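With one protein chain withheld, the remaining protein chains of the complex are depicted in position.
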Amino acid sequence: MPQFQGAWPALLTPFTARDEVNIPVLRAVIDYLLGKGIGGFYVCGSTGEGVYMSVAERQRVAETVVEQVNGRVPVIVHVGALALPDAVALASHAQAIGADAVASIIPPFYNDVASIVDYFAALSAAAPDLPLLSYIFGGPTDAVALMRQLMAIPTVAGSKYTGPNMHEFRQIVELGAEYRGDHPWTVFSGMDEECLFASMFGASGNIGSTLNYIPGVYREIHACREQGDLARATELQLQANQVTRVLFSFGFMGALKAVMAILGFDCGQPRLPNRPFPAERRAALHAQLEAVGFAALAAM
Amino acid sequence: MPQFQGAWPALLTPFTARDEVNIPVLRAVIDYLLGKGIGGFYVCGSTGEGVYMSVAERQRVAETVVEQVNGRVPVIVHVGALALPDAVALASHAQAIGADAVASIIPPFYNDVASIVDYFAALSAAAPDLPLLSYIFGGPTDAVALMRQLMAIPTVAGSKYTGPNMHEFRQIVELGAEYRGDHPWTVFSGMDEECLFASMFGASGNIGSTLNYIPGVYREIHACREQGDLARATELQLQANQVTRVLFSFGFMGALKAVMAILGFDCGQPRLPNRPFPAERRAALHAQLEAVGFAALAAM
Amino acid sequence: MPQFQGAWPALLTPFTARDEVNIPVLRAVIDYLLGKGIGGFYVCGSTGEGVYMSVAERQRVAETVVEQVNGRVPVIVHVGALALPDAVALASHAQAIGADAVASIIPPFYNDVASIVDYFAALSAAAPDLPLLSYIFGGPTDAVALMRQLMAIPTVAGSKYTGPNMHEFRQIVELGAEYRGDHPWTVFSGMDEECLFASMFGASGNIGSTLNYIPGVYREIHACREQGDLARATELQLQANQVTRVLFSFGFMGALKAVMAILGFDCGQPRLPNRPFPAERRAALHAQLEAVGFAALAAM
Partner (left out) sequence: MPQFQGAWPALLTPFTARDEVNIPVLRAVIDYLLGKGIGGFYVCGSTGEGVYMSVAERQRVAETVVEQVNGRVPVIVHVGALALPDAVALASHAQAIGADAVASIIPPFYNDVASIVDYFAALSAAAPDLPLLSYIFGGPTDAVALMRQLMAIPTVAGSKYTGPNMHEFRQIVELGAEYRGDHPWTVFSGMDEECLFASMFGASGNIGSTLNYIPGVYREIHACREQGDLARATELQLQANQVTRVLFSFGFMGALKAVMAILGFDCGQPRLPNRPFPAERRAALHAQLEAVGFAALAAM
């Protein structure tokens, strides 16, 4: 029983030319995406450059999103930070402003399971009324073993799992029934290129970068999967992946902001450590995107 | 246009109590698997413990398989070795005995693309009449970029790709049309837990360890996918994955040989660096396998 | 021509039982260490748990140290942070309060040389009147190549290099003459166990965790090396290393705070992700330290 469902943008954060959060463009992007039938917003995550912003900036973004969305869809705020006092302040703030859930990465240097559990427990205590989602990158970590440890924290209500390993992903899906029974359990897939497969293996939905500009194709992938239309779901996933491949070949975060400009939103440049996108490559990016059917996907 | 198709066991190598290749059991396992509708045999790979055997042992296994199969299905011989003279001797021998193709891992310490290309070129020269497949583990390597380099070698006819990243897998599938046109191009998926997804993304077939004992379920997964029966394909994949999960929890290679004993084949113990399977854990392994429906899958 | 010299504590940050910075104990530790003939203080680095504190906490620690030291020795403030706005605020603050230099790690996720250079350039602009030191962990990074790129930033005046590779360390030492001529160039060794070897290869001095409790032994190692007393320098290094080995076997940061308690300073527990030190292990830690001559080293 997932609490949150559908295709969610890992919402980017627009910056002005002076590297400040661009509130008007942020509001405009939110309204645009709401028109695309998205399931909710995931704010200040990796794509949102949350860990590259100050606490004050992150709080301002979260407030703006909650206000602009105004209850039309749920909002999850990523509050992860290296410094626990910062993460705690962000979690507490998220609850205060009316966000629907909080999520956190496992911060760098948290290499010990006991430390990770203590970290999430502190977030839970700071936002006791909100569901708490772990944001796990599949890979060297044994994500399933870690999640089992986190289940002792009562507000832990799921995970955003980013990685291609669907066997591991499925085991996290199955933890819900094992530990939470009929209570809500949400597992989002975070690797856009594997959205369909995660959906087949029980994902509640997916959260990703490319849902800032082609959210509709993922909404359709989920729908086709529900209707058993394997052929069309596969075809849509392959089309979306071609767009994603182009983005990666141009350097992800910078290119993502350049794509938003193509859609009419001046989101500025990314923050360090991401690299700015060179203006002289815009035309080439646009051309390559068109060659793989970007316009049709963006219109969905 | 794949040259090789279907569900292929990464054939294990049975050893006697004195740690010698057990030829009679090898023949018996081959006949058993042929009765399950497999597409071919992949010999002396990781599961076959090829790199842990001497050159003479590897040649004897290859000869036995080719002789026992006797043309009923194709046979691919893995010839990878750290020492190029060994790999070359094995490739040349595979061609001489009538194998259908050769394959090789990227050996440890081959960290340079130019060296890997030279290595595969030497194998190609040693078995000029046989298709040559790369065996690539997805992960840190950029598998697609590497394969593009290998396409300059005329006998390179595909890849066995082991890893969960289906986006990368798909790009290797697409190299066939780009570089080989209508000539044969075979891409096997090597991660059993993702067989269905690879099949949806254009896999010729799959090669894996668990096909030594539950090959039929993968044959069915491919068939369901072809027929568009998404629900049953997913259900079968999830069932197979439960068996695989039990195997991993018991330590893979040792447990694999223990499972073969359950099926009636005394395959001995694995070679170092794999660990022997403790006799006292057999009953627990069997019980856990039965709890996830092993018997029914093995009977397919 | 090093600007900073000698044996420097990577000053720890004492916390109260309520996990707040313990200013009185911080002042007491500073005075204690000044009595040991240290060369300066390195503040809010890894040992100082800087990245696990809020910006406000870090600023308060830096202010306290500068005020308490009151010019008796130089103070270097570590200002590294994932979020560039935080790092910039800290660097600007360090200059404003009269620190002698700023330093920064390469933050996590800064995997691109261009991004690292831009990051250090921003710190330089934020504290244009202070020398800027990179804090480099030897290892996968090619530290020498990276430092060459950083030399374009005019305030870059050296490095704190933590790692055992003295061949690489030496190359960083040599960059000073190559790029800065007769201008100041400081290279600190950050791996306490290799202090002597770094000193032999041209280190300006060393900065490390164990200098919070046995700073005198390193002061003596530098002195013996200058006098050419190889035998005694080696003997002292081996003695210090035995203490360090005990610390590591008890879990570094927690044990470090427990050692300070042995010396009479109640520094509390470390912050997450470091683990608290269990009270019941104190006696064992103390006993093992005494067995390797801790008291004599601490008295130096």
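So that you can tell them apart, the chains are marked A, B and C in the order they are listed, and the count of residues begins at 1 in each.
One rule holds for everything that comes next: contacts are C-beta pairs under 8 Å (C-beta built on N, C-alpha and C of every residue); 3 or more make two chains touch, one makes a residue touch a chain.
Computed from a prediction, not measured in an experiment: that's the story for all the values here.
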(request) Can you pull out the displayed chains that the omitted chain is in contact with? (result) B, C
(message) Looking at the full complex, which residue from B:R72, B:H183 or B:R275 touches the chain that isn't shown here?
(response) B:R275
(request) Can you work out which residue in B:G37, B:P107 or B:P184 touches the chain that's missing from view? (result) B:P107
(message) If the hidden chain were put back, which residues of chain B would touch it?
(response) 51-55, 57, 82-86, 89, 107-112, 114-116, 118-119, 122, 271-275
(message) Need a quick check: the contact residues on chain C for the chain that isn't drawn.
(response) 163-167, 170-171, 193-194, 196-197, 200-201, 225, 228, 230-231, 234, 238, 241, 244-245
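Just so it is clear, only the chains that are shown with their structure count from here on.
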(message) Which label fits the chain touch graph of this model best, line, ring, star, complete or other?
(response) line
(message) Quick check on chain A against chain B: do more than half of the interface residue numbers occur in both copies, making it same, or fewer, making it different?
(response) same
(request) Would you identify the chain whose C-alpha centroid lies closest to the centroid of all protein C-alpha atoms displayed? (result) A
(message) Counting only Cα atoms for the centres, state how far chain B is from chain C in Å.
(response) 52
(request) Would you please write down the residue numbers of chain B that are in contact with two or more other chains? (result) none
